[in-house]
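Left out: one protein chain. Kept in place: all the others.
As written, the chain order gives the labels A, B and C, with residue 1 at the start of each chain.
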Amino acid sequence: MSKIGFIGLGIMGKPMAANLLRKGYEVTVYNRTPGKADELAALGALVAKTPLELAQASDVVVTMVSNDQAVEEIYFGQNGIAAGIRPGSTVIDSSTISPSLARRIASELAEKSVRFLDAPVTGSKPAAIDGTLLFMVGGDKETVEAQRELLLAMGREVLHMGENGSGAAAKLAHNTIVGINAAGLIEGMAIAAKAGIDAESFLKVVQGGGAASKQAELKGRKIIGHDFSVQFSLALMLKDLKLSSALTDGLGVPTPMLEAAKSLFQTGQAAGYGDEDLAALARVYESWIGRRIGE
Amino acid sequence: MSKIGFIGLGIMGKPMAANLLRKGYEVTVYNRTPGKADELAALGALVAKTPLELAQASDVVVTMVSNDQAVEEIYFGQNGIAAGIRPGSTVIDSSTISPSLARRIASELAEKSVRFLDAPVTGSKPAAIDGTLLFMVGGDKETVEAQRELLLAMGREVLHMGENGSGAAAKLAHNTIVGINAAGLIEGMAIAAKAGIDAESFLKVVQGGGAASKQAELKGRKIIGHDFSVQFSLALMLKDLKLSSALTDGLGVPTPMLEAAKSLFQTGQAAGYGDEDLAALARVYESWIGRRIGE
Amino acid sequence: MSKIGFIGLGIMGKPMAANLLRKGYEVTVYNRTPGKADELAALGALVAKTPLELAQASDVVVTMVSNDQAVEEIYFGQNGIAAGIRPGSTVIDSSTISPSLARRIASELAEKSVRFLDAPVTGSKPAAIDGTLLFMVGGDKETVEAQRELLLAMGREVLHMGENGSGAAAKLAHNTIVGINAAGLIEGMAIAAKAGIDAESFLKVVQGGGAASKQAELKGRKIIGHDFSVQFSLALMLKDLKLSSALTDGLGVPTPMLEAAKSLFQTGQAAGYGDEDLAALARVYESWIGRRIGE
Partner (left out) sequence: MSKIGFIGLGIMGKPMAANLLRKGYEVTVYNRTPGKADELAALGALVAKTPLELAQASDVVVTMVSNDQAVEEIYFGQNGIAAGIRPGSTVIDSSTISPSLARRIASELAEKSVRFLDAPVTGSKPAAIDGTLLFMVGGDKETVEAQRELLLAMGREVLHMGENGSGAAAKLAHNTIVGINAAGLIEGMAIAAKAGIDAESFLKVVQGGGAASKQAELKGRKIIGHDFSVQFSLALMLKDLKLSSALTDGLGVPTPMLEAAKSLFQTGQAAGYGDEDLAALARVYESWIGRRIGE
């Protein structure tokens, strides 16, 4: 069985690494904040002092960090993965990053005879814990097949999207739809509220008809109850929409729905709701209609 | 059991009236195009020559026609419902119309001591046949309760939205979300396609993640297969978005998502896709990205 | 010389009627609020008690009121123009109304052998006083030519747009550009302010370059100085954008710029700035960027 290195032990990364340990993999972990590794060490993980050291000790390295900047530092910073990784090994990144960065990593690692997959996930904390994540993967087909078993130790499905960068692009396209559906749900609920319609009944209509969606299921009752505890923060949603806008600017695709959603979440961020759940976009519409949606 | 009059025997109206007959109601029907009543007459329906005649013979009148103009003609035109309806009876409109028209009908019928409900539905032809429609109803609570049994003879759920006009408004707010979700899905699929991602795999990602929606379920495979046979036509979607835009202009709600979707479907209509399914909006994006989404 | 009837003695109408008197026309005036006619009576105007009475006494009737509803009442209400106007006479409306209403008036008056022109203006109070208004006129060419001299008694230019309704449509298309240019100016000034650029200097750049516009000239310094005294109110701008949106929905033209501007002014209205100058849209952007543009 391959020796696995796992970098990034946050909300998603820690349970993913724990699942690898539980399935019997030998796992070395690294996190910038050292204390985060203790729990996994108790489950049998080795702890590396730097990404470089971790890379030297691993056949496959998996990374799960917060954004482009963190990925750049872990791969190409001082004592980074690129400095320690051995020819013939494989690196998998599951962060949500820009496709151009994914392609750049692939190309720089290829020069060291190292294979790379960009393999972001859908599913949040509970799916990471249950091992039911869905991986959308960019990279060459053989590498995807070679790592399928490893990925299925952390998730329920592995879908090959295309060449390097297309995993990252799929994640952004997916999250673009998330942002549009969430913004559309909230706009519809605001219209209904302003028209004097009972919010609970309207949500039933939505979920019983063609307007039904995962976002309505996840956010509908949170909006009515003004429960903006974070599942997926408004700031993170906005970050992804900005990455997607940069992607589509590069691709040359007109994206009026994405742009409308981006401006709305930007308004929510400017109003100070960035650290709340993305459902807090409802607060923006509530300020416009002069009433609470759920009242 | 009440005597029912049913006006409008199109794709939705005919199976709805048939369900009433099957449940044992005495039903008189009317349609502008006379031949459409034959099938129902064979099931035991009486056929009226005018809405006026039908109204005179009924305790409850149900109407299901195509738009504001058709409703105005059937209610207030020559030999219309308003001219024949008896005090104490009830009229229910299940068409998708503007809330202002619903309120005007309610107010004019109230002067004749006639109760009115605006009761549009979600669910299309199959749900009309199976009797699994969902009714969102505007009107006073007692009238809704008094007609609940009748409505449940045609549907699976009856939800009271608020006073007259709020059934019509709920339908428009619901369909606004439909239009936004459909446009967002198509935009996301276009981004993915332009980024070189396999469409089938991307649709699996969408349906497996936070981007999942009824529209993705209904339209995803139609888009990939370029099957634009009509479930809900692009022209009808556009009509509803225009009604919704007029509603929100009146309510004073800023609706950037709705407006973005409206402009897109308008573009699709201008390009000649009005008579295809709303999924044909994909054709607009395909002209922008220079390739088929499903290839 | 023709006998003129003039209805609507507001900010625009009063100086227009005064110019007719000054040029020697015999003018009968009417205003819903009677006191408004006193000043003109002092200049020699006769005062009618109703639009009907005024119409009976006039060869040409000019109307200048606030919106569709006011026009409908003055033309078709009790004691309205339509009830008194004589065959062979001409009616000119200079209000900003929807083209569909203009066409309806034309058609109803034609049945009485009365000619109609929809002739809205550009230019505000000062231009009304100086007689330098520009008339954009819808109606048949001979009628326009027959009334050119009368219109030039109140303005500097008479432009024939096309058949009835196209004067009204031209006004809406014009004001759509006004709204877009004003919103674009404010958005650009907000970007500059957030980027730490001196507002006065940026305005000089705007006026010295390809971004120059009448709106920058009229509103630039008002925005910097937070002087939102009304030249053209935000509420009126929003009203016109809504009329234009209804017009373009009917024409089937996708109008993403108009819709974006409409949503913004709607946001300004919802925030309580409707009675200020349209430049107060700057307040919306200032709430987003967290600072005054002019500081």
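Quick notes on this one:
Just so it is clear, a contact is a pair of C-beta atoms (placed from the backbone, for glycine too) under 8 Å apart; a residue touches a chain by one contact, two chains touch by 3 or more.
Fair warning: this is a prediction, and the values are worked out from it, not measured in the lab.
If you put the hidden chain back, the residue from C:Ala211, C:Val230 or C:Ala271 that touches it is C:Ala211.
In the complete assembly, the contact with the undisplayed chain comes from C:Ala170, out of C:Ile85, C:Met154, C:Ala170 or C:Ile224. One chain of the complex is left out; on chain C, the residues touching it are 99, 122-123, 134, 136, 157, 159-163, 165-166, 169-170, 172-178, 180-181, 183-185, 187-192, 194-198, 201-202, 204-206, 208-216, 218, 232, 244, 247-248, 251-261, 263-264, 285, 288-289. Considering the complete assembly, chain B touches the hidden chain via residues 256, 266-267, 270-271, 287-290. Seen across the whole complex, the unshown chain contacts chain A at 242, 245-246, 249, 252-256, 259-260, 262-264, 266-267, 269-270.
Following the convention adopted for this analysis, only the chains that are shown with their structure count from here on.
After Cα superposition, the angle needed to carry chain B onto chain C is 180 degrees, rounded to a multiple of 5.
Averaging Cα coordinates per chain places chain A and chain B 37 Å apart.
Mean C-alpha position of chain B lies 38 Å from that of chain C.
Mean C-alpha position of chain A lies 52 Å from that of chain C.
Shared interface positions of chain A, defined as residues touching 2 or more other chains, are 256, 288-289.
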